[in-house]
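Pasting in a structure now, in structure tokens, and then I'll have a few things to ask.
What you see is the complex with one protein chain gone and the rest in place.
First chain written, first letter: the chains are A and B, and each begins at residue 1.
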Amino acid sequence: MAADPKARQPVTMDTFLDGVWRENPVFVMLLGMCPVLAVTNSVANAIAMGLATTFVLLCSSALVSLLRNAIPKQVRIATYIVIIATFVTVVDYVIQAISLDLYNALGAFIQLIVVNCIILGRAEAYASRHRITASLVNSLGMGAGFSLALLCLGSVRELLGNGTLLGVAVFGERFQPWSIMILPPGGFFVLGAWLLLFAWLKERKARATQKGERIHGT
Amino acid sequence: MEHESLGFIFLNACIINNFVLSYFLGICPFLGVSGKLDTAWHMGLATAFVMLVSSLCAFAINTLLVQFELEYLRLICYIAVIASAVQLVEMVMKKFSPALFRALGIFLPLITTNCAILGLALFQTFREYSFLQSLVYSLGAGTGFTLAIVLMAGLRERLALAQVPTVSQGAALSLMLAGLLSLGFMGFAGLGG
Partner (left out) sequence: MTTQAHTPQPPAPSSVAMIRTLAGVAMLSGLLVVLTYQWTLPRILENKRLAVQRAVFKVIPGITSHAAFRLDPDGLTRVNEVDATGTLVYAGYDEAGALKGMAAEAAARGYQDVIRILYGYSPSCECITGITILRSTETPGLGDKIGTDPKFLANFKALDARLNTERTALRHAIVTVKHGKKTEPWQIDAISGATISSKAIGKMLNDSGQTLLPRLAGRTDQLRTQP
């Protein structure tokens, strides 16, 4: 296989930051929505899910990147899926060993990391064409971006729906929890609200640059 | 579990705990392919069909794995078998029913990575459903998915004509809509309780 010109690109801070901000998997690319909505009813769950996904992302990217020249094109997807499923099984058992309560709270969503499009997408679009360091840094960025998004949702939902943050009561006794926020509809509403906020920020920025430079929109 | 009647399992999977609106499984196609009513309808049917096939496969594999005490390979086997089952269905459909293939074919590869399919297989294993219960559960889940995606498409077709602020166009609006739909489905809880 001919060396990809991209593989020679130096690893910069951008490789990491792309995933966190500019190409944030959840807010910008709208990938991997299922766990984002399902397990963000508390901050603790969100953190656990973010860490688990990042771990799988890192390990599978590293392995795919190492094996990228040995895997024939025709069977690559099957190979990636087996690799990802392996690491997910590992995470599944490790979480059971750490805490059963956490395991029960996350439910089937740990095993469903397998079908999270972010991971397969990274393996296919990045790790299979880049060296191991670049792949690692890139997937670390993606993992951080994903965890950040989970945290954004989790904190808002726990705060409004339960009046707590990480189980610590924030508001006084008189606070009436807005239960709908930790129920399924709340997930949709909060994610929708975050997307609205980002769209508004983007629009405001676009308008500001337009005014400043007198260049018409892209 | 003997206290769950088949009728309740169907209702539970279809409406009370709708896979999309209360378990958040299969959100990607739910948001992605719900722009037009008839594509949504086809997507729903294709997913329901794959759900049925993979539920049967998953039941068979689980029986086998439990027999040999290899439960820790369950996830890897499920995902591999579901992916190949979808390919098989695609090939068989292409050969014997080209009309059906034209209608559903393009959606089949997409469905492989739909979490609703793997979710269904995992849930029926966790709940220790018998063969018949699994069958009814997968039928209910398929019907529920179709119902949700068709409803969503109907709403979005209407909404395309409405004037909304530019900021809220696209995903944000769809999510808010899905939230309202989910709120509506919450009203079905307690049904038959």
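Worth a mention:
Following the convention adopted for this analysis, a residue touches a chain if its C-beta (ideal position, glycine included) is under 8 Å from a C-beta of that chain, and two chains touch if they have at least 3 such contacts.
Just so it is clear, the model here is predicted, and its values are computed rather than measured.
Shown chains touched by the undisplayed chain in the intact complex: A, B. Only one of B:L73, B:L100 or B:L155 touches the chain withheld from this view, namely B:L73.
When the missing chain is restored to the complex, the residue among A:L165, A:I182 or A:L197 that touches it is A:I182.
In the full complex, subunit A touches the hidden chain at residues 1-2, 4, 67, 70-75, 78-79, 82-83, 85-87, 89-90, 93-94, 96-97, 99-100, 104, 161-162, 177, 179, 182-183. Although one chain is hidden here, its contacts on subunit B can still be listed: residues 1, 3-4, 8, 12, 16-17, 72-73, 76, 189-190, 192-193.
Methods note: only the chains that are shown with their structure count from here on.
Against subunit A, the residues of subunit B that register as touching in their complex are 21-28, 31, 72-73, 75-76, 79-80, 83, 113-115, 117-119, 122-123, 126, 166-168, 170-176, 178-180, 182-183, 186. Across the complex, subunit B is touched by residues 30-31, 33-35, 37-38, 78, 81-82, 85-86, 88-89, 92-93, 108, 111-112, 114-117, 120, 180, 183-189, 191-193, 195-196, 199-200, 203 of subunit A.
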